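All protein chains but one are shown in place.
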Amino acid sequence: MDRALYVGRFQPYHLGHHEVIKKIAKEVDELIVGIGSAQKSHTISDPFTGGERVMMVSRSLVELDLTCYVIPIADVDRHAIWVSHIQSLTPPFSIVYSNNPLVIDLFSETKIETRRSPLFKRNIYSGTEIRRRMINDEKWEDLTPKAVVEVIKEIDGVHRLKNLSLTDSPD
Amino acid sequence: MDRALYVGRFQPYHLGHHEVIKKIAKEVDELIVGIGSAQKSHTISDPFTGGERVMMVSRSLVELDLTCYVIPIADVDRHAIWVSHIQSLTPPFSIVYSNNPLVIDLFSETKIETRRSPLFKRNIYSGTEIRRRMINDEKWEDLTPKAVVEVIKEIDGVHRLKNLSLTDSPD
Amino acid sequence: MDRALYVGRFQPYHLGHHEVIKKIAKEVDELIVGIGSAQKSHTISDPFTGGERVMMVSRSLVELDLTCYVIPIADVDRHAIWVSHIQSLTPPFSIVYSNNPLVIDLFSETKIETRRSPLFKRNIYSGTEIRRRMINDEKWEDLTPKAVVEVIKEIDGVHRLKNLSLTDSPD
Amino acid sequence: MDRALYVGRFQPYHLGHHEVIKKIAKEVDELIVGIGSAQKSHTISDPFTGGERVMMVSRSLVELDLTCYVIPIADVDRHAIWVSHIQSLTPPFSIVYSNNPLVIDLFSETKIETRRSPLFKRNIYSGTEIRRRMINDEKWEDLTPKAVVEVIKEIDGVHRLKNLSLTDSPD
Amino acid sequence: MDRALYVGRFQPYHLGHHEVIKKIAKEVDELIVGIGSAQKSHTISDPFTGGERVMMVSRSLVELDLTCYVIPIADVDRHAIWVSHIQSLTPPFSIVYSNNPLVIDLFSETKIETRRSPLFKRNIYSGTEIRRRMINDEKWEDLTPKAVVEVIKEIDGVHRLKNLSLTDSPD
Partner (left out) sequence: MDRALYVGRFQPYHLGHHEVIKKIAKEVDELIVGIGSAQKSHTISDPFTGGERVMMVSRSLVELDLTCYVIPIADVDRHAIWVSHIQSLTPPFSIVYSNNPLVIDLFSETKIETRRSPLFKRNIYSGTEIRRRMINDEKWEDLTPKAVVEVIKEIDGVHRLKNLSLTDSPD
């Protein structure tokens, strides 16, 4: 059986991620989705908590016919232990999908196969763009799955992000 | 909507846990299962990794008609931040099920409702007993859901536990 | 009784901070002063240790007719637990004074009231400006309470800061 | 000027500690009181948070005619850095009062003078005894300064400790 | 080329360790000696710092005709990342010598070969026994290499250990 890992920050989870995962779903039997930088939240570039992002991803994946594990992964400050860190928090897997050279390099020293992630309109679907739209009261909802819109509404996420954008440098 | 939290170490997940969760499932809309002491593994009392326990629980819960989030929760060394630690890694919840006085006390200082966990034959279903049977080649498989038997087989968990039980104190 | 929290880095504590606290003192019964980024020291922007800043603040506050608690608060790398982190190290409080959007946002999810800090001539009284003057042998002593001048003299702080400003990038 | 350090866990601060500090007060100009194991709380042997203990000590010391700094000190897991850890969080000091051989040994490798703490009826005044009385509804209030009684009342500390004593070992 | 790892606490390094390493030396080309629990010091069972133990081992190994790397290894609180932790701090190695079931189990999931350490009179040569003799003013010097005697003399190690043995439980 092929169980694969796919990691992202998902600030927030959007249709670009969703299309990538739908493609991966056709190639594997089970999928682990790692919520990267899980310890981060309440900043302009990382507004949502690890748990909020678990909810965004889990609910969006319900429509897929695939066993998924959605797991928050905090950063570690040592790249050399990153692979073990992930393995200790996830079910065993034999494939990792990534386009990040560091990730590819770190897994290259293990028995785990690395595959390039499929690409999907990265110029259109982007967390940075969605956060920009939220701050500027522009329409962002068509860039994410409906489940994500609901989660962000439940946690009043747009309000939080707008607040955080009112920067005032403390001394 | 009622979303609840239930935390356990699940070394391993067994039918006692499973019956408790089935009872909770009737009272709530969504359930978060926290895998406690997620950082521990490879000891006689905590043989399985956080990720292995995520897999045990997730697969066992498939049969329930309930949206579940299964999330590894590492220990923190400061009780006073434990509630925030959990909240940052999980979807928002309004109820916590527990019989642990510390957990009840820590949540009592928040807006979250605490409920006593239902009890289910704790003298029969016990992680300690299951691990003892594994080490002694006794039959343990009827104390856990079938999904757990499969996971422990995939990870060769009984072999690991037996090895760990061959103690040799280093100097 | 109203007990309030006010947090700053205080590198060093200056008359701007002091005037703000004098205004707050009229509105509350007791005040907790948190020394932020307490773990930082020996850099150009954070030259003084947490303990040295405790001494600067404590001695300056003696002249106020107010019960004060001066407490070093190290940074945590997870915003979502920052409120609990502070609460665990301080007496209970019901009000927080801040103009920082992040701080306001983090406390907005609690029962604690947030109030805007009073402002006081921020263009004149500034830690950055004081540190610049120290490095350039300009007069800085009229920007801080006398107690701070004494503390910086006791710890030979100007000498330390000048040394740190002699940058030499190591390879 | 002589500034001294005295460290204790203060679970809770009691009249034994108070008499010791009153004796020390006669020998020094300023006193730093370190709240040890500041990160611990919500257990039977360490029920109160670092911040609650800061409040107990600060209020009890008001009656002394001595400049005091009351500072929470979290444990570090490496004895060899413990002295630096404390020094970074406190005003500079030249004397440490302690009867603990480890503390004496660690400071013996520095320029700081170690003095034996005065003793005061240790068989009567004891944190362990006070906590035992609290759990068993016995009179404990005559073993602590009045300020401590007030703090424990404000935080409902006896209730917390009784709750924590209802042990239920989780599996 | 065969490069091997051997890990011990070495509190202190003694002739038992030394004989084991001499036997290993005949089987490999280069040897990495890991100083385990390197962060511990100044306790009765772990009196010497990581750096002091590096010195004991390095000087004792000079007489061997073997390239050796002596490296302090702090404990990690997660067994599942322990192998990566060691690998990040040491030259690459293909063999590990150990009799500890946990170590053997953790390495069994890697490409690294595990070999049983040779045994050498464990009832005679023991760190516990040496520390006991030091505390009781008995002769211990014939249980360690001469280089270790010199190091312990330089750091006044016996004096430290005796001091630590004067236990006085603080409250």
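Letters are used for the chains, namely A, B, C, D and E, taken in the order the chains are written, and counting of residues starts over at 1 for each.
The rule is simple: contacts are C-beta pairs under 8 Å (C-beta built on N, C-alpha and C of every residue); 3 or more make two chains touch, one makes a residue touch a chain.
Since this is a predicted model, take the numbers as computed values, not measurements.
Seen in the complete assembly, the chain not on display touches A, C, D, E. From the options E:7, E:38 or E:152, the residue with contact to the chain not on display is E:38. Across D:22, D:85 or D:115, the single residue that touches the chain missing here is D:85. Residue-wise, the contact with the chain that is not shown comes from A:100, picked out of A:43, A:100 or A:136. Interface with the hidden chain, as seen from chain C, comprises residues 39-43, 49, 160, 163-168, 170-171.
Although one chain is not drawn, its touching partners on chain E can still be listed: residues 38-39, 41, 49-52, 54-55, 58-59, 62, 67, 69-72, 87-92, 154-155.
Interface with the hidden chain, as seen from chain D, comprises residues 78, 80-81, 83-85, 87-88, 111.
Here, only the chains that are shown with their structure count from here on.
For chain E, residues that reach two or more other chains under the stated contact definition are 78, 80. All chain pairs that count as touching, in label order, are A-B, A-C, A-E, B-C, B-D, B-E, C-D, D-E.
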